[in-house]
Structures are given as structure tokens and as C-alpha cells.
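Here the complex is missing one protein chain, while the rest keep their positions.
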Amino acid sequence: MSARRIFARPARLAAIMPYVWMVLFFLVPFGFVLKISLSQTAIAQPPYEPVFDLTQGWEALKAAFAALSVDNFRLLASDDIYMFAYVRSLTVAVTATALLLLIGYPIAYGMARLPTRWQAVAMVLVIVPFWTSFLIRIYAWINILQHDGLLNQILLALHLVSQPVVWLSTDSAMYIGIVYSYLPFMILPLYATLAKMEPVLEEAASDLGAPPWQVFWLVTFPLSLPGVGAGVLLCFIPIVGEFVIPDLLAGSNSLMIGQTLWLEFFTNKDWPVASAAAIVLLVVLLAPLLLYERLQKRQLEQGR
Amino acid sequence: MTDKLPRTNATAKAARGDAHPAAGEPLLRIEGVAKTFGTFRAVDGVSLDIKAGEFFALLGPSGCGKTTLLRMLAGFEAPDEGRILLGGKDIAQALPHERPINMMFQNYALFPHLAVRDNIAFGLKRAGMARGEIATRVAEMVALVKLEGLEKRKPDQLSGGQRQRVALARALARRPQLLLLDEPLAALDKKLRENTQGELMELQRRLGMTFIIVTHDQEEAMTMASRIGVMRDGKLAQVASPRELYEAPHSRWIAEFVGDVNLFDGEFKLRDGHQLVIATQGAGTLVVAEPRERVGESHLSVAIRPEKVKLSRRGPVGEIGHAVAINSLDGVIADICYLGGTTTYKVKLDAGGMMQAAVANSARLDIDAYSLNQHVVAWFTPDDCVVLPS
Partner (left out) sequence: MRKISRLSRFNIASLTLGLAFLYLPILILVIYSFNASRLVTVWGGWSLRWYQELFSDRAMIEAAWMSLRVAISSATIATLLGTLAAVALSRGERFRGRTLFSGMLYAPLVMPEVIAGLSLLLLFVALNAERGFWTVTIAHTTLTMCFVAVVVQSRLGSLDRSLEEAAMDLGCDPVRAFLAVTLPLIVPAIVAGWMLAFTLSLDDLVIASFTTGPGSATLPIRIYSEVRLGVKPEINAICTLVIGLIAVVIVIASLASKLSSSQGESAAPL
């Protein structure tokens, strides 16, 4: 029995309340999603046929299991709309994450090279926009990108274009929105690893004859890879399931999974198909989610 | 949790004199204590008695188990085997807050959110002391460690030396029967460390308290402690006074760990009264005093401390020299290392070995100094040698 173990006993008791809460409101709801994704669509309120009812005993339960159907998944696989949605979600997420890395890295690198006092200020400056509402930030861009918005006015005034460009409802607008919203998530993990790096390492590399670009490419960048990994996952995963940004900024001719799910749920009232879409989305994200969870845990445990 | 100590809800209970051992009994008795982490035996069957009023040092290289042993005394680890008796009661399984023992932590572990005064009062409040009494005791402690005027400062507004004093005052405030100090001076620079060593010794004498200090710095242990326990690989290698440890180490390892030493392996040849004759590799035949405990084997090592080796241009002459059967070895100065108070010469012996000699620089002008490649005679008496099993 060590001091840590003495402390651990009451600490473990602290887990009870949050544990029960998470099982009740996180784990159990997943069971429901799974169950309903295997149910039949029904025109009713709620709009699905309950697959099993525990009150009706064992026989009914067995019958219910027999009636479980993978029809909804078959529908998702056979209908092009859904396949396109998955492919589009992944393409958008990959492209946007790459853009974020390209834009975020120089900023994080610049922050890490500031004098220590200014680093804290720069960090606050990067975090503050994250605190302002997500929706508001998208809305701010609608203001700028709309037909007679500020961007077109500037472009016209500079005679770069002869007539207003259509920005809204295009993929460019969506990428601007995504990069804008997720930039802090990319910068912060990058900055955290870059700031922790010993400046003597770079000095040693240049002392050993490496020109600046080699110093960066052979020393700085490889050492910042954990931060790159965290930033990429932190952006990629939620972007795949993103709903608001494509809904408000991109055109409506090709949808992402998040949008499809929303549409099935709110507009078509097809809960079973929406649930099936959610399950597939989760399966797609399982690998990056597990990777992220491990990364996150390792980081926290290193701090101990 | 057998034999729980009564809660120290009043400092009077924890005060010296309470629960004191019977006359002749040690204050603290450690019996066959062992602790294993995974497959690593950090502490491996340590037994030790510590009398009330002692200043005891646990000395050893890092990873030798000294800190684990100390943490078991404080209650942060429980031994897997053995007993820890304080004033006759087994406290091995008692929790830290149930023991009349306090600890001064290596990095001080001062509470950063509390002022100096509140840090010192922390343990007193836990003991349920009356408010007025706490104030008196805190003032007393502040005066004891000379921190007057800093009571309202937070730890991060103090210098390293001041923080060390707060940590000391906080640990002493409850008047523990036993004070544990984990590398208490490691964070201080050399000059400050030397001053603080003196103050700690003075304080311990004045309070008549029992201190156990853990350190990896042998000089620190030698300076402060009245007795030293040297630990190696979880075991106590030797427990002795500083002088005994240095002059009569039990093993080659201790001879090398504590101070500098010249070691020569050799074979036992013959006994001549109270002296042994040993044929060594590198230093020829040496005559050494017979050790108190008989050495059984014929393979032996002879250890001579560098400052016991005298150098001269010619061999020692005169009656005294012959009377004590001096060992004298011819050689050439191979290296000179000037250290201020002393100069260390490395002598390449004609017999093949290398011998270090530390010579006090007793004169300011170096008329007597030897130069590189100069021929010298290194000599020492049989009593200066220690015979060790090799």
C-alpha cells in the first residue's frame, strides 16, 4: 500500500456519479441507435416500429431478434446518395485537414518563436475566437461572402473582377468556413509541441552545418510530429461529421453524411435510416477515434 | 492495519516524552523490512535500531532503496515484510497522518496557495490545537528558523534557502518524535548548503530530537550525522560512525564509495605477530596490521587512503621508520592535480601499480612540491592499511 493507493480509495468513489451518468446518457443511447437502425420504418410517432419490448417475455424477445433486419444498412449500401455522401465527407475532411495543417503550422511555429512573455498573449489571442459562438463565426463569413458582401466590394473596387463573384453555396466558402472554425484546434496542439522543444536542438543542428531549411525539415518538423498527429485527428474527426458549415456555406447539390443524417431525421422522418447512417459514420471514424483516444491518454499520463 | 496508533489529535501527544521507549530501548526499531515493486526488491530485509536523540544518515547511490525506506517510515509505502516499531509499537501499516513522524520533502512540497504562516500552521490545525496556541507555536517556529517578517509571504516569493527553512519549520511544528529529511539540502548551492548543515546540526542538538536524513552526498552525511547507514541494492551494507566508515570500511565497495582509496589485490603470505604479509599485484609485498575480525580467505585486498600515503625524495630513514615496519615503494610522479588545500599526486610504482597520494599544501610557496616524472618514494605504516576480502 503506497501513498498513491491510500489516496486512490476515496478517489475511486468519486467515479460513481459521473460513471452512472455516462452509462445512462452516453452508452445506453448508443444501444438505442443500434436497435433502431435495425428496426422497420413506420409512419407513426415515434416513427419506427419497436423491435422488442422487454415486457412481453422471452418468447416475444426471441421473435423480435428474428425480426431484426439489416434492410436499412442494405439501403445505405445500395443507394448512391449515401455512398456519395460518405465519399464526399471523407474528401472534404482530408482536404480541409491538409489546408488547416498548411495554414496552422506557420502560425504555431511563429508563436513558438515569440519571446516567452508574448507566447502567452498569442495563445490567448488564438483561443479567444474559439470561445465566441461557432454559429456566429459562420454567420460572420456569410456577411463577408454574400453577393454584395465585403469581399466582392473589395474585389470590385480593386478591379480584380468585373462583376460580383458567387462565393456563397460553393465549396470554397465551405472550406473557408471549416478552416476558420477549426484553426485553433490545429494551432494549439502544434504550438504545444513546438514550444516544448529545446531551442538548443535547432542551434545544435545549425552548429553542425545545417542551413535553416534543413534545420526545420530534419529536426524541427520530425520532433513536432506528435503535435501534428493530435492536430490532424482533432480536426479530421469532427469535420467528417460536420453539419452546420456545409449546410450554411456549401451548395445543396452534394451532401455530407452529417447533412444526410439530419435530412433523413428531420425532413424525411426516417429514424431507422438516420440511425443506420449514424452507425456507419461511427464505424468510419472508429480507427481515428481510437487513435485519438490513445494519444490523448498518453499525453495526460505523461503529465503525472 | 494492526495496532493502529491513536490519532495524534493533540500535539501534546506527539510531543517529545510521550510514548517514549523504555530506558535502553531504541526509539525506532526496523526489523527485517522489505518492499518489492513488481519484481524489483527496492528494500531487501533491512534491520536497524535508532536511539532517541540520534542524527542518523541513510547514505547510498541513487536507486539503493534509501528513499523507499524513508517513505516507509513516513507511511507513504507499507512494507511487504517486517516490522517498524516506534516506541515499541508496530506502525508499519499505520497511515501517514496517524504517525507522530514528520517529513521534510526533497523539493519541500510547500503549499503554494498558503502563506508561510499557514504552511507552518497546517499540521497544527489538523491536530486540533487551539487558535491562540497555534499562533504562539508558529511564532516560535518562525523565530527558530529565523524567518521573522516573512510570515505573510507565499512560497513563490521566497528564496531557495528561505523555502528550505519554511519546510523545516512546518515539519518541526508538530514536534514529531522523529523527523525525516529527504535530501533536504540538494536544492541549495554549495555555500548555502554548508551553512545550513551547521544550522541543522545545531537545531537538532538544541531540540534533542531524532533526525533521519537521506542523502547521496557522503560529505553531507559525514558532516552532520552521528551514525551513517550505507545502503546498496536494498540492503544495509554497513552502519557505523563517520570515522569508522571511513577508516574501517567493511568491504571494497564501501571503501570506494566513501572517499578516495588505493586498492591492491593480493595473496596472504604469512603472519608475523600482529601483522600480515601480503603479496600484492602492483604494489609488491605489503606489511599490514591484522584486522580485528579475521579474514578467512587467502585472496585479499589492501586499501590505503591517499592522505595516509606520504611522499619523500628518498626512503624514510631513522629508527622510527624501521620500528613500525614501514611499507615503502619506489615510483615516478605520473600526474599532478592541484586542489588548493591539497595536491593529489599519482605515482606510477616500479612494481607496476598506480598509487594516489594526497599531500597537504602546508606552505604557500611550492619549494617542497614534486614535479612530473620525478622519482619519489611512497610510504605508509601497516596501521594505515585496511585488509578487505576481495
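By letter and in written order, the chains are A and B; residue numbering begins at 1 in each of them.
Basically, contacts are C-beta pairs under 8 Å (C-beta built on N, C-alpha and C of every residue); 3 or more make two chains touch, one makes a residue touch a chain.
As the structure is a computational prediction, the values presented were derived from the model and not from experiment.
Undergrad: Quick one: say which of A:Ile36, A:Ala96, A:Met174 or A:Val228 touches the chain that got left out.
TA: Considering the complete complex, A:Ile36 is the one touching the chain left out.
Undergrad: Write down which of A:Leu75, A:Leu101, A:Leu114 or A:Ala210 is the residue touching the left-out chain.
TA: Candidates A:Leu75, A:Leu101, A:Leu114 or A:Ala210; residue touching the omitted chain: A:Leu114.
Undergrad: Using the touch definition up top, pick the residue from B:Phe105, B:Trp253 or B:Phe268 that touches the left-out chain.
TA: Once the missing chain is taken into account, the touching residue is B:Phe105.
Undergrad: Taking the entire complex into account, which one of A:Leu188, A:Ala205, A:Val228 or A:Ala250 touches the absent chain?
TA: In the full complex, the listed residue that touches the missing chain is A:Leu188.
Undergrad: Footprint of the hidden chain on chain A, which residues?
TA: That gives, for chain A, the contact residues 3-15, 17-19, 21-23, 25-30, 32-33, 36, 46, 103, 106-107, 109-111, 113-116, 120, 122-123, 125-144, 146, 148-150, 153, 180, 183-184, 187-188, 199, 233-234, 237-238, 240-244, 248, 258, 261-262, 265-266, 271, 274-275, 278, 281-282, 285, 289, 292-293, 296-297, 300-301, 303-304.
Undergrad: In the full complex, which residues of chain B touch the absent chain?
TA: On the chain B side, contact with the omitted chain comes from 8, 74-76, 95-97, 101-103, 105-107, 109-113, 122-123, 126-127, 154, 156, 170-171, 174.
Here is the rule we use: only the chains that are shown with their structure count from here on.
Undergrad: Between chain A and chain B, what is the gap in Å from one C-alpha centre to the other?
TA: 58
Undergrad: Where on chain A does chain B make contact in their complex?
TA: For chain A paired with chain B, touching residues are 1-3, 6.
Undergrad: Which chain B residues qualify as touching chain A in the complex?
TA: For this pair, the touching residues of chain B are 71, 75-78, 93, 95-96.
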